[in-house]
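These notes are about the structure you will find just below.
With one protein chain withheld, the remaining protein chains of the complex are depicted in position.
Chain nomenclature is as follows: A, B and C, assigned in order of appearance, with residue numbering initiated at 1 for each chain independently.
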Amino acid sequence: MVSDGLLDAAAARAWVDAFVGVADAERGALGELDRRSGDGDFGSNLQTSLTRARVELASATGATPAEPFALLSTAFLNTGGTSGPLYGMWFRELSRTFGEAEAVGLDALAAAVAAGTATVQRLGGATVGDKTMVDALAPAGDALAAAAAAGDALPEALRAAALAARAGAEGTAELVARRGRASYVGEVARGVIDPGAVTVALFFEAAPGVSAS
Amino acid sequence: MVSDGLLDAAAARAWVDAFVGVADAERGALGELDRRSGDGDFGSNLQTSLTRARVELASATGATPAEPFALLSTAFLNTGGTSGPLYGMWFRELSRTFGEAEAVGLDALAAAVAAGTATVQRLGGATVGDKTMVDALAPAGDALAAAAAAGDALPEALRAAALAARAGAEGTAELVARRGRASYVGEVARGVIDPGAVTVALFFEAAPGVSAS
Amino acid sequence: MRRQFINDPQEHVREALDGFERTYPHLVRWNREPSYVARATPPAQPKVALVAGGGSGHEPLHAGFVGSGMLDAAVPGAIFSSPTAIQLEAATRAADSGRGVLHVIKNYTGDVMNFGIAAELVSADGIEVERVLVADDLATDAPEGTGPGRRGTAAVLVVEKACGAAAERGASLQEVAALGRRIADNARTMAMALASCAHPGESEPSFELGPDEVELGVGIHGERGVARVPFGTAAQLVPQLVDPVVEALGLTRGDEVIAIVNGLGATHPLELSVVFRETALLLEEAGITIARQLVGPYVTALDMAGVSITLVRADAELVELWDAPVRTAALTW
Partner (left out) sequence: MRRQFINDPQEHVREALDGFERTYPHLVRWNREPSYVARATPPAQPKVALVAGGGSGHEPLHAGFVGSGMLDAAVPGAIFSSPTAIQLEAATRAADSGRGVLHVIKNYTGDVMNFGIAAELVSADGIEVERVLVADDLATDAPEGTGPGRRGTAAVLVVEKACGAAAERGASLQEVAALGRRIADNARTMAMALASCAHPGESEPSFELGPDEVELGVGIHGERGVARVPFGTAAQLVPQLVDPVVEALGLTRGDEVIAIVNGLGATHPLELSVVFRETALLLEEAGITIARQLVGPYVTALDMAGVSITLVRADAELVELWDAPVRTAALTW
């Protein structure tokens, strides 16, 4: 698991399963946020991805930590909307960075998240402050990088990332969207948290050892 | 003219001109009859034919009695609806029967009308009593044939034909249409004279010497 | 409320013909007076000529089918009314290359009469004319001799395509006519509308339907159909067109057909594909093979929302003629 400072295949799978579970439980609330700030389809886009993720994960071999992220990636890339492909590419960078390793450490995780967020920014063109998932991805990545530099243990680092992601997501309430469908509603969405960013927080909060703490 | 028992080119032309004039004057009333018993387009169909007839007649050479009927035929054949082509073919048989003759007598006229009416019946499939133009054409033709057999003079014969056509037209009021658009309204049109038959009466009434008498 | 791109309603058909000629100058030539559409280039060899015509408002029918392998001339009347005998006469004369002319006529009183007159006018000059009367619309089926008979609709396409191919190969007028009659005898159509059409320049549709009503057995002139049936899914509606046609033709397991799923004007390609799929599934289940198919707006009723389904009993000869090359505005292979 993560006790020895490494994320192994089982831990990665547990993380992904936990995320799928909590995201599914929250999709109604997330859809409601998109109804208030975007075009309202976030919930159904998410559901499509998660349903497919369950199917994909059912045939996993459990060989590497990369695998469940790769399967999640495929599931999200199979979905329409803006969030699906961006999450899909983000998860893809995780799996690519992990490669064939049987277990990965904090350095690899920090590098993976940084690569994923860079890809999301390149493809979506959003920067921090645009009221998108990037507002949660970037601080989470920064927290991991800082923890890695400080030599922190993996569980601690994940907790820090989760807190940073949640704070970033909460902060989107005060922003006006400049990317995605939410940008068309402008001021109306001020005060509404960005569902894409919340989902990122849910992901890090589902990491092994985070919510257990 | 018709005084010597023959219809010459000038008389034929006068007949056609008189018909065009009176039919044009009556087209509003005729259209109204079709509105009550058919689909209401008889007036505008007639107008189209008469307008074109005037154009065609303007370039006539005046060489034969056949010519104005041939031009009238073309004008009517150029028109839509049911009445246009049937009148067109009726006038065509007149001009064909007259051929190149410089003047035609009662025998030729009776034969021409019989041929024209036969063509109308063949093409339209109507018989006497179907509440169509045939109800005026047939008795007019019979009157001409009877006059020819009796050795009557041409003007007399034309008067008899006009009277027969008018009586036939009036008689259509009591009939229920079995051909053409009027057949779709059935009983509703009982009491309404058939406009196509009235127009035939107008034609014979426009013959040289008829209304002058 | 319906609105159209139109200038003067009286000039609509003529302006459209002008635009059509400008669109397909390599295929067609519009004779302005009298009005008919002919091939831009006459056939290289004398052949039996095919002339079709009828009211306008059904485009691409018939002008869209003028070209090699199909029609030699198309004669458009005013919206929904027969062309005149003079137009038909002129087109027939122009199309004749010495081997006679086949008139392909949709069964409407005015069309039948005017084509008949045109045949009479040209026969005076020794031009031989035969006719094929297409009367495929089941909705207007009635015992022989009790009325004008079934209307002619989309089956005309199969007659024009197959006879066009036969003519191109040098068949005689009698052969082409016999072929056309055989096809017409073996073709039936049924149509339904979800919304009526409006005449150019008029804003009101020719009939109104309630939200749960479908007009069954509509023709192609905005006239009412023969029944109103409940609206439903494609799977519920399509059998109401296919089943009566299968029955009328007496089709049974092992038979082959050419199928036309025809849009009446405003029905979208996605819908037509869905309707064709339902048709194919029904016929599959009945063991009837769709040898060839045509799916699209080929015989329209202005902007009517609806479809017609035509089945034509097919044999190897018909399929082979169907596959022969054709090069027209609306059909090319």
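A few remarks follow.
Simple rule for what comes next: contacts are C-beta pairs under 8 Å (C-beta built on N, C-alpha and C of every residue); 3 or more make two chains touch, one makes a residue touch a chain.
Just so you know, these numbers come straight off a predicted model, no measurement behind them.
When the full complex is examined, the chain removed from view is found to touch A, C. The residue from A:P65, A:G88, A:G116 or A:G168 that touches the chain not shown here is A:G88. Only one residue in the set C:V48, C:A154 or C:V275 touches the chain that does not appear here, and it is C:V275. Screening C:A195, C:V242, C:L282 or C:L318 for touch with the missing chain picks out C:A195. Against the chain not shown here, subunit A presents residues 74, 77-82, 84-86, 88-89, 123-124, 180.
Mapped onto subunit C, contacts with the missing chain fall at residues 1-8, 12-13, 15-20, 22-23, 56-57, 59-60, 64, 194-195, 200, 203, 211, 231, 233-235, 237-238, 265-277, 280, 293, 295, 300, 302-303, 305, 307, 332-333.
The rule is short, and it goes like this: only the chains that are shown with their structure count from here on.
Chain contact topology: the protein chains form a pattern that is neither a line, a ring, a star nor a complete graph.
Between the Cα centres of subunit A and subunit C there is a gap of 59 Å.
Centroid to centroid, with C-alpha atoms defining each point, subunit B and subunit C lie 35 Å apart.
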